[in-house]
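Quick one: the structure is below, questions incoming.
All protein chains of the complex are present and in place, except for one that has been dropped.
Moving on to subunit A:
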Amino acid sequence: MAKKGINIWNVCCLLLYITTAVLASRDFYKILGVSKTATIRDIKKAYRKLALQLHPDRNPDDPKAQDKFADLGAAYEVLSDEEKRKQYDMYGEDGLKEGHHSSHNDIFSSFFGDFGFMFGGNRQQQDRNIPRGNDIVLDLEVTLEEVYSGNFVEVVRNKPVAKEAPGKRKCNCRQEMRTTQLGPGRFQMTQEMVCDECPNVKLVNEERTLEVEIEQGVRDEMEYPFIGEGEPHIDGEPGDLRFRIKVLKHPVFERRGDDLYTNVTISLVEALVGFEMDIVHLDGHKVHIVRDKITKPGARMWKKGEGLPNFDNINIRGSLIITFDVEFPQTQLDDQQKDGIRGILKQGSVQKVYNGLQGY
C-alpha cells in the first residue's frame, strides 16, 4: 500500500477513537458541580446534597432519574478516590475501566444509612406492628472551626447483622388462651405459649464506613440520623444510628446564635492613642481592626459578616462583636511622670460618688 494511504488511515482511526472517547466519557466534575481543584470535602458535600435531590424515589416523574443518579454515583466513586481521580484527570473515563464498581447503593448508604431513602426518610409512616431494634445515639463533639467551615467525619460501624442459618427457630411467640372440653358442658381455659416457625437466623458482625457531615452553621443538639444502622431486631427491622452534635467551648470565640463574641485586652497607651491589629478568625483569615480614637474599657466593636454562617442559608452570616478591656501599666509612676501626665491629659479631677449597681 502507498505510504500516503497508511497515514490517512491512521489519522482517521485516531480521530474516530478520540471522538468516541470524548463522547462516551462523562464530565464527573460537571456532574457533581465542583471545580477541578475541589477538595475531597467539597466533593463529599456536593455528593450528599445532590444525592438527596436526584434520588429516583424523589423524582418518580423523571424518566432519566435513574441515569442521572447512576452518573452521580459513578462521579463520586471516581473523584472521591485519590488514585482514580488522578487517572481520570490524565486519561478520562476510559483510562479507568479496571477495578470498577462499588454499587451506588453502598455509596449512598454510607451517607444516609441502610434504608436511607426508601420511605422518604419518614420512619413513622411505617407499619407500627413491625418490631424495631434499639436506636443508638452518639454524642459527636465538634469544634467551632468545624461549625464555621464544615467538615466530614468518617466512622466505622461494626454491627450485628442477621444472616440465614440452617434449621428453624421459634419466632413471634405469644400467650394464647386455649379452650379444652373436659366433658359435656364443662370447659377449661388454659394459657399456652404459641410460637410460629421461622427460618433460623444468626447474628454476624459486619463492618462498613459511614460519612457524617458537620454542616456549616450546625447548632448544638442537632442530629444526623443513619436509618437502619442501629441495633438489629431478630424479628423485625434494625433501629437507627443518630449522631448528636455537641459544640465544644472555644478559647477565643463565644457563640450566640450566628454571632461570635470575643474580648481583646489593649494597653492604656493603645486605649488613649489608638492602635491597629488583626484577629485571626476560625478559618485562619484575618479580621483587621483600626482605632484612631480613644477606646474606653468595655467599648464594643461590631464587625458585620464576620460571625458564623447561618445553618439554613450559609450565605447569611452573623456578626463578630469585640469587647475591649484595658490593661493599666504595672509599675508605679514617680512624681515627675505624674506631673507630666497631668500636663498632657488636662483632665480635671472628677470624683463623682454614686450608686453604680442600680443604674444611677
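Keep in mind that, in the parts below, a residue touches a chain if its C-beta (ideal position, glycine included) is under 8 Å from a C-beta of that chain, and two chains touch if they have at least 3 such contacts; residues count from 1.
One rule holds for everything that comes next: contacts and distances are computed from a predicted model.
**Student:** Which one, "Serine/threonine-protein phosphatase 2A 55 kDa regulatory subunit B", "Carboxypeptidase E", "MIR domain-containing protein" or "Amidohydrolase-related domain-containing protein", is the UniProt name for the chain you do not see?
**Tutor:** The chain we cannot see is, by its UniProt record, "MIR domain-containing protein".
**Student:** Just name the one of A:Leu54, A:Leu140, A:Val218 or A:Val247 that touches the chain not displayed here.
**Tutor:** Of all options in A:Leu54, A:Leu140, A:Val218 or A:Val247, contact with the hidden chain holds for A:Leu140.
**Student:** Can you tell me which of A:Pro56, A:Pro160, A:Gly274 or A:Pro297 touches the chain that was removed from the display?
**Tutor:** The one listed residue touching the chain not shown is A:Pro160.
**Student:** Touching the hidden chain in the full complex, which residues of subunit A are there? Just list them.
**Tutor:** Per the touch rule, subunit A residues meeting the hidden chain are 6, 9-10, 13-14, 39, 41, 83, 86-87, 90-91, 95, 98-99, 133-143, 145-146, 148-160, 203, 205, 230-234, 239, 241, 248, 282-286.
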